[in-house]
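Of the protein chains in this complex, all but one are displayed in their positions.
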Amino acid sequence: MILDKTVNVVANEALGNGNFLLTFAEETIAGEMLPGQFFMVGMPGSGILLRRPFSVCGLPGTFDDSPGDSLQVLYKVMGQGTQVLSGLGTGAALTVLGPLGNGFTVPGPEVTPVFVAGGIGSAPYPALTRACAAAGCPDPVMFYGARSAADLPLLDWFDDHCGELHTATEDGSAGEQGLVTGPLLRWLEGRDPTTYELIACGPDPMLHAIRNIAVPAGLRCQLSLEAHMACGFGVCIGCVVPTHGEDGAVDYTRICVDGPVLPAEKLAW
Amino acid sequence: MILDKTVNVVANEALGNGNFLLTFAEETIAGEMLPGQFFMVGMPGSGILLRRPFSVCGLPGTFDDSPGDSLQVLYKVMGQGTQVLSGLGTGAALTVLGPLGNGFTVPGPEVTPVFVAGGIGSAPYPALTRACAAAGCPDPVMFYGARSAADLPLLDWFDDHCGELHTATEDGSAGEQGLVTGPLLRWLEGRDPTTYELIACGPDPMLHAIRNIAVPAGLRCQLSLEAHMACGFGVCIGCVVPTHGEDGAVDYTRICVDGPVLPAEKLAW
Amino acid sequence: MVTPDLTTSVAGIDFKNPILTASGTFGYGLEFTDFLDLNRLGGLVTKGLSAKPRKGNPPARVVETPAGMLNAIGLQNIGVPVFLEEKLPKLRAYDTKVIANVFGATEVAYVEACEMLGEAEGVAGIELNVSCPNTEEGGMIFGTDPAALGHVIRICREATKLPLIVKLSPNVTDIQLMARCARDAGADAISLVNTFVGMAIDVERRRPVLANVCGGLSGPAIRPLAVWMTWQVHQAVEIPIIGIGGIMNARDVVEFLLAGASAVQVGTASFVTPSASANIVTELEDWLSERKITSVRELIGGLELPPRG
Partner (left out) sequence: MVTPDLTTSVAGIDFKNPILTASGTFGYGLEFTDFLDLNRLGGLVTKGLSAKPRKGNPPARVVETPAGMLNAIGLQNIGVPVFLEEKLPKLRAYDTKVIANVFGATEVAYVEACEMLGEAEGVAGIELNVSCPNTEEGGMIFGTDPAALGHVIRICREATKLPLIVKLSPNVTDIQLMARCARDAGADAISLVNTFVGMAIDVERRRPVLANVCGGLSGPAIRPLAVWMTWQVHQAVEIPIIGIGGIMNARDVVEFLLAGASAVQVGTASFVTPSASANIVTELEDWLSERKITSVRELIGGLELPPRG
């Protein structure tokens, strides 16, 4: 059941370079939410009309030092909405609609989750990391890329909680210089595809690259997609992505209800 | 010179029933501002497009306990803009354009200022009271009316600083029951019109009543008017009031530059 | 305190209150059962239905603009047959009026859709979308050319016995002319407005944000324009009007009622707050009670004009 709640900001921590970790508490939503699902977050009194979609980053228990029923959103200031969000202090009111979308399929117990994150695309991975551990998966291997070092929020957390952490930055300020697909391709080389599953979240060009690696090679691969959303719960049909339909023709699939996580091979991009 | 400044809220004190006293500091504006002049106040990030006009209530020195260069606005929550304003805490940013308008003409040293205020129309009187005292006027006589007792903000201040204070409320919860014109008419009866000057600020029906008392009797009378304003500095020509033109026909006079204070006899309402 | 009478009627349809939901912003209604009790609504208007299902436009399809949003969904829908088979039976369980919003790429397609709906049990009326600005075939020509408008209404009028509400496009010079055309062609009521054509540009990529280039503007931004057109149409024709455009709360509803609407539709607000339409019913009831207004009908067309001086 999707709930529409008014919550108050518990914390809104600046992580540098426009990245923020927002914490609020909402027991009922928290109790039903899965990694990879998202909220529509509204900012009353801001003059911003539509709510904005954000993945759940932390579920209760994800971050050691956060209170019991608290939820976290990791976001980056991109435009007007996130600008307003970044200015909110403790106690400010938000409207939160969720849980929304399908969430990730947690790989089986013998399967290593291979996370690929581009910048703020790392947002859903903390909650997912915990779920993978709970499901008995091997420790995740994470490939984390961004424009520069300042755009790798929560890097230390991932370092502590992933089995391997490979970083790449376009300007070389952290990890390998270049795109995250570089170290990923080397890692994949010669490895048995039944032992791992790719999971990617990040900007569209990165997702395209991952899809182009995974699909021809027949690798299992979940992609977490983004789209402009008006409603977030399936009624505006605004958030579609082209997919392979049953009849072979292109279908338009709503990211907000049939996604945001879709198998790479479904996409007709 | 009109200045456009960004200031931070120093205090935003709730006085009950939606009345608030807002304090901010702006030395240059404070140094040039006169009682009866007003500001256009903008609320950045609120989604409200136009600024809102508010009279200056307190100038430096008006309120004993306020810091040196601080300015006060007394306002009542009426709609969306004042609603947003009332939610702002210390440190919140406002844009302030001022000083605007002409302000009151302080009566001569032998002339008793007779203030008539309807509800939040009391806003400009604290600053004016100080200016009258500085000009050597006799202590002002104040007639202060409102719907009910809760809508007589700063009543204690006026009690301390006016020579006489007559109150009237429509529901009889404070002072005399009825309109403020009741006690005013009794006070005026038989008095020499050269010894006092009427000054009124409040809702339109009250100003009409005062005008209808003052003009036929040839009393000196300044009215502080309101209008929907887009700019506040004379260019939109939105804030006009009909006045008697030189040719006998009706003119439209801009309240923001030729007012907000106009002699009662000028109005062609 | 007496509970105010909220009932109203449009095109011979009796609504328990004047709050309907607008086409394309409320899905097929059933998507909202998590958020509100459909029984609270005066009525609901379905997503625009065509005789055959449609896939719509490529993404991006929506973008926010100041106090509004542009959409270019391209009338993606499940088609009348699937609606009748899968959605309508479930909707019949609710005590609210279901209006089917219908469009076609051609006159024939309009007639086909109307005929398919027949006198389907549970469909209280048809709203003809002659005004969608999103696709070449979406009816733009019907909505902005008086002759074409008249003709498509006439043939639909013949194709169905259901009450016929014609939804006008605001993208015209003379909305009164279009309203008179619609009335003369047999419309039982007029609803307005559909969206205004607009465009947003991604200045970094130097491209339209929407794949369709242009889209339809909805939301509070258009409310003053929609209220004006409602008032204009109220003065031009005597058939009832459903007011639409940027309604977010009870105050906004009253604006449309005073301007001459007998009912309203809540659109974009349902995206912002899924329970908006039902919330507005409650708010409207309170608004009337507080003012001791005993019936919503007192407000319809109740605008008083200032004396001309």
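Order of writing sets the labels: A, B and C. Residues in every chain begin at 1.
In the analysis below, a contact is a pair of C-beta atoms (placed from the backbone, for glycine too) under 8 Å apart; a residue touches a chain by one contact, two chains touch by 3 or more.
Computed from a predicted structure; not experimentally measured.
For the chain excluded from display, the touched partners among the shown chains of the whole complex are B, C. Of the listed residues C:83, C:142, C:231 or C:271, the one in contact with the hidden chain in the full complex is C:231. In the full complex, chain B makes contact with the omitted chain through residues 1-2, 4, 42, 47-51, 95, 97, 227-231, 233-242, 250-252.
For chain C, the residues in touch with the chain missing from this view are 58, 65-68, 70, 144, 171-174, 196-201, 203, 205-208, 211, 213-214, 217, 219-225, 227-228, 231, 246, 251, 254-255, 258-259, 299, 302-306, 309.
As a convention for this text, only the chains that are shown with their structure count from here on.
Looking at chain B and chain C, the chains in contact with each of them are A.
Central chain by Cα centroid: C, whose mean Cα position is closest to the mean of all protein Cα atoms.
The chain with its Cα centroid farthest from the Cα centroid of chain B is A. Rounded to whole angstrom, the centroid-to-centroid distance between chain B and chain C, based on C-alpha atoms, equals 46 Å. Separating the centre of chain A from that of chain C, both taken as means of CA atoms, is a distance of 36 Å. Chain A and chain B have CA centres that are 54 Å apart. Taken residue by residue, chain A touches two or more other chains at 47-48, whereas all remaining positions touch fewer. Shared interface positions of chain C, defined as residues touching 2 or more other chains, are 67.
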